[in-house]
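We show some of the complex, not the whole, and keep each chain where it was.
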Amino acid sequence: MLINRRHVAAEFLGTALLVMAVVGSGIMAETLSKDVGVQLLANAIATGGALLGLITIFGPLSGASFNPVVTLVGAFIDKGVSAVSVATDIVSQTTGAVAGAIVANIMFGHATFETSQKIRTGGPTWFSEVVATVGLLLIIWGGKKAGAHVASLVAAWITGAYWFTSSTSIANPAVGFGRMFSHSFAGIAPESWPMFAFMQMIGGVIGYSFIKLLFIENEVNA
Amino acid sequence: MLINRRHVAAEFLGTALLVMAVVGSGIMAETLSKDVGVQLLANAIATGGALLGLITIFGPLSGASFNPVVTLVGAFIDKGVSAVSVATDIVSQTTGAVAGAIVANIMFGHATFETSQKIRTGGPTWFSEVVATVGLLLIIWGGKKAGAHVASLVAAWITGAYWFTSSTSIANPAVGFGRMFSHSFAGIAPESWPMFAFMQMIGGVIGYSFIKLLFIENEVNA
């Protein structure tokens, strides 16, 4: 089975640069401001700015998922994707995410390897991650169906979703995994990650159902 | 009479996600910052980010009005729209708006059902809602006439209008209805809603006149 090296590099690098942007701007934000609102505003705008570029430049190489849930939903919608390709993407994304956190740690003079102590837990937060993931999936596949520039939509949506979900819309098991390695504003404690990933998978299932109902051709006749 | 299920789902879901974004970011904002300016900035940017995606993805399914005034003005301009279709849209929008507020309440650990105590009243505020609605309608139909990407224009306009109208540009009876069910920054007390809805209808009539004068082909000869 042939694996395209550029495809792998794009998922690895794209996820790495995304996590670097999320974590780096989180560290910068808590260093510069005492107003947590200003911190999240900076973190959200920086993440959106990075997403626009990364999805645009890596899209032609790998589809620019940077997200195991997006990769899996994509494989269910587009039947031609092989299991090896899915597995390779998820490994690329997860290792990329860790690499991104490490790069951010080095840039900001943190310990190269550190772990988050930021507990993110509880029913409302878990429910929020389900909603966040469903929302992200609708934006991606609705945007594709509408023939829109998906990178712009995702960048704007995530900038907003940092604010309008109580969990700040991680919505991505790989990015969440990488964020475990940051002792900062943007981190997530290792003990909180598994339930986040589980909720994101549930969001993936629900999101997939919505996408079929709303955006897949000839699925609904009324 | 045939009702398209995807059309109904799009108006319901779109309005729900919009109100969820408005209310959710309002709650997050007042939790994180003590500076009300920072709160409104976050609320405005999050609303704009959500609008861009939602109008883009649901536009092809239902026109993505999410707003009874927009639906009604559309029906007056485009004579082929049936009364049943208009009524169905308004019901979808209003119930969607309430659902969106409830989802936000659950995500942020609020009571599932709660009502706003935020009184929004007085001549300047009412006048502001008329202006806000006229402005929104001009942007939508002027943008269509110009062949522009209307979702971008509306997203940017509303982000600004949260600031440049004293009523923070609700400009939407359905979204206003949903916001009654949020005891937060973004709420509107039930006793304040009717006059807001009435002013938005007046804005709809005035906006419709402006649209005819400015943007409907062959209406003006000079």
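Just so it is clear, A and B label the chains in written order, and each chain counts residues from 1 on its own.
By our rule, a residue touches a chain if its C-beta (ideal position, glycine included) is under 8 Å from a C-beta of that chain, and two chains touch if they have at least 3 such contacts.
All values derive from a computational prediction rather than experimental measurement.
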{"item": "Total copies in the full complex, given that 2 are placed here", "value": "4"}
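The definition used in the following text is that only the chains that are shown with their structure count from here on.
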{"item": "Chain A-chain B separation of Cα centroids, rounded to whole Å", "value": "28"}
{"item": "Residue ranges of chain A touching chain B (in the complex, touch as defined)", "value": "35-41, 44-45, 48, 122-124, 127-128, 131, 135, 138-139, 142-143, 145-146, 148, 152-154, 156-167, 210, 213-215, 220, 222"}
{"item": "Chain B - residues contacting chain A, complex", "value": "2-6, 9-10, 13, 17, 20-25, 27-29, 32-35, 38-39, 41-43, 45-50, 52-53, 56-61, 103-104, 106-109, 155"}
